[in-house]
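A protein chain is absent from this complex, but the other protein chains hold their places.
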Amino acid sequence: MNAPQKLLSSAPLLEVNDLKIHYPLAGSLFGRARRVVYAVDGLSFRIARGETLSLVGESGCGKSTVGRAVLRLLRPTAGQVVLAGRRIDDMSAGGLRPLRRQVQVIFQDPFSSLNPRIRVRDALAEPIRNFGLAADRADLERRLHRLMDRVGLPREALSRWPHEFSGGQRQRIGIARALAAEPDLIVCDEAVSALDVSVKAQIVNLLGDLQAELGLALLFISHDLAIVEHMTHRIGVMYLGKIVETGTRRQIFVRPRHPYTQALLSAVPVPDPEAPRRRIVLKGDVPSPIDPPKGCRFHTRCPYVFDRCRTEEPALSEIEKGHEAACHLNARPAGENPLLGGTFA
Amino acid sequence: MALLEVDTLQTHFRTPDGVNRAVDGVSFHVERGETLAIVGESGCGKSVTAMSILRLIPEPPGKSAGAIRFGGRDLLKLSEREMRRIRGDEISMIFQEPMTSLNPVLKVGRQIGESLRLHQGLGRHQAEAQAVDMLKLVGIPEPKQRAGEYPHQLSGGMRQRVMIAMALACSPKLLIADEPTTALDVTIQAQILDLMRDLKERVGAAILLITHDLGVVAEVADRVVVMYAGRKVEEAPVRRLFAKPRHPYTRGLLGAVPRLGSSLEDRAGRLAEIPGMVPSLKTRIEGCVFAGRCPEVQDVCRRHAPGLEEKAPGHVAACHLSLRDQAAAA
């Protein structure tokens, strides 16, 4: 293998550098200082081809906003979004359009993600036509049939309306629409969260199969940690607009090194009444992203909080290769670090 | 005698394209102080069952038949007036979405006090003082101050605590909780589940928990009813159900849930799927309701609907396969 090729294959498909997304709140009539929602506040990650990166966190942590920025459904306030070596964060709508083929999306709600007045055939044909992927009508038809086969729906369903399908089937149509553009990356925004248990398993398996078959990269945004552990390669744990811990699946789920990750994992209800429970119940609620706490953003709920946390914000620091956490405790010697409490999962 | 006895409950709805048999012949009971979970996927009739117990089904288009015995009375035979006296007093309910079930223009202390004044005839000051006590009971910090706030000023977790305080205000004998933690974040869900467990011991109310989440069931339930397509397909004590599920649907559900710890295995396998989807409840189903998706289906299943059989003490399931199991054991 010669050098340039190697460089190409090791370059990440998607690179996000110090992404910030701030929303000004509508100012009041009487000139009060404008308040700003710090939805995403300095976030970096990379996704390689064929890889799944999951962003997990609770509502309001900004994980969906990151997904929208990667899709360029919104323009970031600051930072870079680099797709296959090209910056897309500051591109114009027209310049961006041909590049959109590479990043597609699957949404949470199988009902509102399909236009009720557009037949399945037209919904799937839309990206194929827009990106000029089909050579002629026959090719378009072949592609539509292949998409339906791929997501496990009958070909006759192409001429039906969205309301004729169940939630799980609609989600399959949504996946087929994303695949129609032949993307390199699919943003799955809570893509299986609204589905029933038995259907959820079908869709999770389908996504896994498609990834293996087509070499897709996935940005999997979810609050469901068990599903994430099942599907992902790497994880970013988000809290109030920042990544507090990132690492491989095993690093995060077996040896988490941030108190928030540990609490999150311990809070997941285990479907086994015999399972031992070592629950870290966090006090209180997530603070508002309008006015995030000074110092470490997690200090208001952290069970191990100490003085330094209230004043100095910890940066992500490497614990082992590929595993980073933003917690002052990890600077302590092993004997004094309460986060080193055996394996978790 | 059990606190609540539901006997062959049927709740059907008239729709333009036929009668929807949302609940079709469900029986179970709730003992004093226990937590019974009804688990199933959307459309299985678990919420309709809960609404039927409180007589919250609009008639028409709905209609309930069978018997719901509570404290020696059949709730289905009571007048609306008598029913109103029971709701919020002897039986109360918490819902999935706390924001829509709280009145946005009433302060929370006032809302909790309202039912105390209505059902227990307390005066306004007395009622609001007790409301503050209730808020304290459900672990709301600075209860006195919170009582003077409106629902929109509280976070989602706080609102669910307020809902619980409101539901418990009149010391009900039965609390019906319909997906009480589904809309909440994991860490908040953990708080609420802890609270429910803790309150169960302190208040002593029986809980009928409606949920789709087997994790939640495992955490708080004593006994479990599994519903599918409007029927009860299995009922067992919680440990037994998870250890020895006897209905193929229950087995399918348990297999389909991913569990934490899968990263300890080298590569994640596939999740067990239940193929196909729930049958329409608008046509009468001959035979077993699960036959169309069952991996172990036999001819007889398509012809004869299985009745509930006791497989072990307190463990019933509606499945013909048990015959084969017994034959194999013998």
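List of remarks:
A and B label the chains in the order they appear, each numbered from 1.
Just so it is clear, a contact is a pair of C-beta atoms (placed from the backbone, for glycine too) under 8 Å apart; a residue touches a chain by one contact, two chains touch by 3 or more.
Methods note: contacts and distances are computed from a predicted model.
The unshown chain of the complex is recorded in UniProt as "Glutathione transport system permease protein GsiD", chosen from "Gluconate dehydrogenase", "Cytochrome bc1 complex Rieske iron-sulfur subunit", "Glutathione transport system permease protein GsiD" or "L-serine deaminase". Taking every chain of the complex into account, the absent chain touches A, B. For the chain left out of this panel, the touching residue among B:29, B:63, B:117 or B:259 is B:63.
Across the entire complex, the residue among A:24, A:98 or A:322 in touch with the chain not shown is A:98.
Interface residues of chain B facing the missing partner chain: 8, 10-19, 24-25, 63-65, 286, 300, 303-309, 318, 320, 323.
Take chain A: the residues that touch the chain left off the picture are 68, 71, 73, 93-94, 97-98, 100-101, 103-105, 107-109, 112-118, 126-127, 130-131, 163, 174, 177-178, 180-181.
The working rule: only the chains that are shown with their structure count from here on.
The centroid of the Cα atoms in chain A and the matching centroid in chain B are 32 Å apart.
Within the complex formed with chain A, the residues of chain B that make contact are 41-42, 155-158, 185-191, 193-194, 212-219, 238-239, 242-243, 252-264, 268, 270-275, 277. Per the touch definition, chain A reaches chain B in the complex via residues 58-59, 166-169, 196-202, 204-205, 208, 223, 225-227, 229-231, 249-250, 253-254, 263-275, 277, 279, 281-282, 285-286, 345.
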